[in-house]
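First the structure, then my questions, so here it is.
For chain A:
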Amino acid sequence: MVRLLAAHGIQLDFPPVQTCCGQPSYNSGYWDETRTAARTILKAFQSSDFVVSPSGSCTYMIHHYPELFKDEPEYLTLAHELESKTYEFTQFLVKVLGITDIGAAFPYKVTYHPSCHGSRLLGIKDEPIALLNHVQGLELVPLPFAEDCCGFGGTFAVKMADISGAMVNEKVDHIKETEAEVLVGLDMACLMNIAGNLRHRGEQVRVMHLAELLYEGVNIR
Partner candidate 1 sequence: MNPASSTRGTVKERADIALNDDFLRNAVRFTTDRLRSGKKVASTEHGNWEEWRERGRQIRLHTIAHLDYYLNLFVENARSQGVHVHFADNAVEATDIVMTIARHKEAQSVIKSKSMVSEEVHINQALELSGIEAIESDLGEYIIQLAGEGPSHIVIPAIHKNRYQIAELLSEDAGETLEPDTTILAGYVRRKLRQKFLEADIGMTGCNFAIAETGSMVLFENEGNARMVTTVPKTQITLMGMERIVPSWADLEVMATLLPRSATGQRLTMYMSGISGPKRTTDADGPEEMHIIIVDNGRSQQLGDPEFQELLNCIRCGACLNVCPVYRQIGGHSYGGTYSGPIGAVLTPALNKNVAEWDDIASASSLCGACYEACPVKIPLHDMLVSLRRRKVERGHGDKLEAIGMKGFATLMANSKRFALAMRLGKIAQKPLVHNKGITLKLGPLKGWNTYRVAPILADHSFRDQWKELSAETTAQPTTIDPAVQKRMEQVLADRQKGKHTSRTGGVSHE
Partner candidate 2 sequence: MNNKDTSHDPSFSTKPLVVPNPESSHLTPDHEQTISSQSDWLYELEQKSKAKQQTFMNHIADRLQRPRIQEAPLHPFRGAPEVWQDFNWDEAEKIEKFTKHFTEVGGNVLRMQTLEEAGAFIAEQSCLLNARYIVRQQLPETEALTLEQRLPNVQISAWNSNPEEAWKARAAEADIGIVLADGAAAYTGTVMVTSSASQGRSVSLLPTVCIVLLPIERLRTRLGELLIPWDQKGKEQLPAGIHFISGPSRSSDIENELTIGVHGPGIVYTLLIG
């Protein structure tokens, strides 16, 4: 992602004080602990104009910050600011920079899994498809029941392991139906979950983040 954006003249900075957006603890109901992590994020990006993240769920988590810090005025201001300037990677490329053709070539059969937070709660539906459609040689096959959750859900995958396992099993069944060589997505959490199951089942499908795919596609040319 860093290299892709650099190639278009965007120099990314990585403020090291950031740790984690706090989603795991937030979703499990531990909001004090979440605030501890979140404060590092708020501090890290105070002076940034644009904040880009390769994860839809982390980006969405930031939208919860105003609620989390409603009783802390200083952080609340930072929270509102951060909310308005944070973008998921494909949102940034397509909606802010206006780039849909990144000049990549990737001659493989690819299927796309839209991550839940990104697609439903941030509204990222067209951007990744637009980017994929402009990749030369790429055959995009629709994934049956694409919008169904892969079963990760953070601590859900551990706490309700059997239900989560059943969900990821079904997701991989659908991926197999497409006979795609590559599964592409926007969220490492989902991808890690799906990849883990593919490996467990001895499947050869390659799992890539869209940024990875585009980067490889640019370097293939």
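For anyone wondering why these and not others, all candidates are chains of the complex that A comes from, given by their letters.
By our rule, a residue touches a chain if its C-beta (ideal position, glycine included) is under 8 Å from a C-beta of that chain, and two chains touch if they have at least 3 such contacts; residues count from 1.
Predicted model only: the values in this text are computed from it and were never measured.
K.L.:
Quickly now, which of 1 or 2 touches chain A in the complex? Give its number.
P.N.:
That would be candidate 1, which touches chain A.
K.L.:
Which positions of chain A touch candidate 1 when the two form their complex?
P.N.:
Chain A residues touching candidate 1: 2-3, 6-14, 16-20, 22, 24-34, 36-37, 39-40, 49-50, 59, 63, 83-87, 91, 95-99, 116-117, 119-125, 127, 147-149, 151-170, 192-193, 195-197, 199-200.
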